[in-house]
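As you look at this complex, bear in mind that one protein chain is not there, while each of the others sits in place.
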Amino acid sequence: MRQLLLTWTRPAVSRPMTAVGVLFLLTIVIFAAASPWIAPYPPDLIDPVNRLQPPGPGHLLGTDHFGRDTFSRIVYGARLALLIGVGVVLFALATGVPIGVLSALFPALGVVLMRMVDVLMSFPSLLLALGLIVILGQGVFNAILAIGLIYLTTTARIVYGVALRLKAEPYVEAARSAGAGTWWIVTRHILPNMISPLLVQASFVFAFAQLGAASLDFLGLGAPPEIPSWGNMLAESRIYITRASWLLLWPGLMIVLTAFSLNLVGDALRDRMDPRFREMMRR
Amino acid sequence: MKLTKFLSGAAVLALMATPLSAQTLRYATIGEPPSLDSQMGTATLASTISQHMFETLYAFDASNAPQPYLVTGEEISEDGKTITLNLREGVLFHDGDTMTAEDVAASLTRWAEYGSRGKLLGLESAEATGELEVTLTLSAVNGAWKSILAFVNGGPVIYPAEIVSEAGGEPIAAENYIGTGPYKFGELRPNRHVELVRFDDFTPNEAESDGAAGKRVANFEALRFIPVPDVGTRVSGVQAGDYDYAEYISGDLYGMVRDDDSIQVKISAAPIFGLMFMNSEEGPLAENIKLRQAIMAALDNEQALQVSVGEPELYEATGAFFAEGNIWHTKAGTEAYSQGDPAKAKTLAEEAGYDGTPIKLLVSTNYKAHFDDASVFTRQLADAGINVQMVVVDWATLLTLRGQPAEWDMFMTHHGTVPDPVLLTVMNDSYPGWWQTDEKRDLVAEFTGTSDLAARQATWEKLQALIYEQLPVIKVGNLYSFDIASPQLTTQWEQAPAFPYFWGASK
Partner (left out) sequence: MGRYVLRRTGAAIATLIAASIVIFAFIHLIPGDPVYVMLGDGATPEQVARLRNRLGLDEPLVFQYLIWAGSALQGDLGQSIFFETPVTQVIAEGAETSILLAVITMFWIVAFGVPVGILAAIRQGTWIDQGLSGLAMLLASVPTFWVGLYLILIFAAGLGWFPSSGFPSVFDDGGLYNLRYLILPSLALAAPNAALILRLTRASMLDVAREDYVRTARAKGIPPYRVVLRHILRNALLAVVSAFGFTFAALISEAVVTETVFALPGIGRTVVQSILRRDYPVIQGVILVIVCLYLIINLLVDLSYRFLDPRVELE
């Protein structure tokens, strides 16, 4: 546990950039948790008279074409960003880890499962997500599912690779020849050793989930348009780019900085990882 | 190094003058047109394009009155049910054949059977009774017959008889697009463009040009319709000289383009209006007129228009279905329009026995205005204690879902200005919403039973009042959409017609 804590904190301390990233992520978390207290207006308060106001006092970051306060929507947007990120990571781990581990332990099953993963990987990821959304219908949960499916494949691949190596380790071989059961090996030897690669993978998946969700929102197929998400804010304000370009600036910056911070954190974690696994995580 | 070199090279290239083809009109469309077979579809874009190829027997002049176009005139029988049309002589089709009474009779017969608006006329038969004479028999007197024959959108355009009989109930294939218009079909390249080319043997109507009626002159060698779905891109494309004309520019860009010398603005001559249909067949609104009135009372349409259109010069909060100046304009019933009174709405909803059941509002994001209006309405209704749930889907799904009465209580769509009230979708019993009360039936019978304009106007007044009483639909408000064009383009019209045409235009 202490080891785990150190893995998380030490890189942040040793690299100033990473520390800034962590601080930014903390801000996002605070925005999400305390949005009603931070946001000066409700995010869906319509005020046609004050539409398309430039940033200034009263409306810190201006208003959109409904006259809604941009800053308030940015603050509430943090909720969806976290929800999507956490949801996608959980989905990817909950599906990818069992698939990867089982495939490594039971080669016969592995041939079938990894082939199915191959099939999924042969689809362009965004098209796959788009197709799923169109079938399942628009919604936050479905967006999580659609993006999660993309990262199911990469997670399963990585877990598979790591598990294969672990399985070949002398101490695992030894445990096995001493008669240890599969369950014992998985819980005692494989999963505990997988935590740090999974943490790294989780932070990258979290980052790319932000970009994926933004793309879906932009195409009008992500979170329902009445929900204030940064991607929806971009999609809605797109036609005002020449008239009110700030409307695109803030939500865009939020997406970029969130993804950037997560990438910084993931990178720092990876550099602290066991070199044997580092190579697998290059992407 | 390599990168900078390439970049500066490209910049120099881009600064050089663009070679412009002065002979082609480049029109940036909102999307890809469906089939151009005018008889079979009602898509606006398809009509805009196809009217250059396919022509109707009558055409609307500048004051919106139907004038003889492919005909020279007509005789009407005593009882008003038999109409004899005299055709113009020597009109050539794109394949070189001459238009005959057979072609006209075959086209009208197919349209009456399969056409999108084929049932409107009540055509019993169309027969060739001479080389250039066609006799129409109607099942009942239809006061709007000339307007119906002049309306290109889903209307009775004239094709060669053999093409009509080959196509039957299916849309005519692109290689068989043959009409009498000043332009003929060139090529269709998916996602790139549809191109029409000048028909050199075109036979014009020699009457003086007046609106779409009279003489049509093709100055451009070709008309090219290019799909550019993004509105910002359409605007910057005209600014940059990549397009000569671009349709459906959003209201919020009006202020910007109005003051831009590199753009001329073409405001539409006739408004389009948003409509929120109510389900008269199933669900909480089906029998509950009081609840509908509660909804009506809660709405402040002006607010919705402010959000969805933005520019005050481009919208008009009015409940009348026909704009001022139109022969069908009346204010009957419109005092119920845009009350914005949540207290009254609350009372009415209580009286209606409303228990908070969610009301499903079906809306698509493909049309930004639909979604904007729906968002404002939902918020206003929430303030009146009426619980509306937006069901946001794409347009294709909406078109399917709204056919299923159990799936929705209200849905958003829009409507263009039509030449006659019978062409309004709400008048159609089988249009989703399925408004078919006894009162409606009686008034509609009265309306179509006479061709006397004054009598028909009086009945339309009663019909509009009935719409505001029974509320099969709520009108959002008038929106004058606008198109933009390059400053060099001159057209035959000042304000953009519902289907902009480019004969008589040049640049």
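We just call them A and B in the order they show up, numbering each chain from 1.
The working rule: contacts are C-beta pairs under 8 Å (C-beta built on N, C-alpha and C of every residue); 3 or more make two chains touch, one makes a residue touch a chain.
This structure is a prediction, so every number in the text was calculated from the model and none was measured.
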(request) Quick one: say which of B:Leu85, B:Ile226, B:Ala297 or B:Ala498 touches the chain that got left out. (result) B:Ile226
(request) Have a look at A:Leu191, A:Leu211 or A:Met273 and name the one touching the chain we're not showing. (result) A:Leu211
(message) List every residue of chain B that touches the chain not included in the displayed model.
(response) 2-3, 10-11, 13-15, 18-19, 21, 31-32, 34-35, 40-43, 46, 114, 116-117, 119, 154, 169-171, 173-174, 188-192, 226-230, 232-233, 236-237, 239-240, 242, 366, 393-397, 399-401, 403, 413, 425, 428, 430-431
(request) Since one chain isn't shown, list which residues of chain A touch it in the complete complex. (result) 17, 115-116, 118-119, 121-127, 130-132, 134-135, 137, 207, 211, 214-215, 218-219, 234, 238, 241-242, 245, 248, 252, 255-257, 259-260, 263-264, 267, 279, 282-283
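Quick note on the criterion: only the chains that are shown with their structure count from here on.
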(request) Note which residues of chain A are touching chain B in the complex, please. (result) 44, 46, 48-49, 51-52, 65-67, 134, 137-138, 220-221, 224-226, 238-243
(message) Under the definition above, what is the set of chain B residues touching chain A in their complex?
(response) 230-232, 235-236, 250, 252-253, 255-256, 303, 306-307, 310, 365-366, 368, 371-372, 375-376, 378-379, 390, 392-394
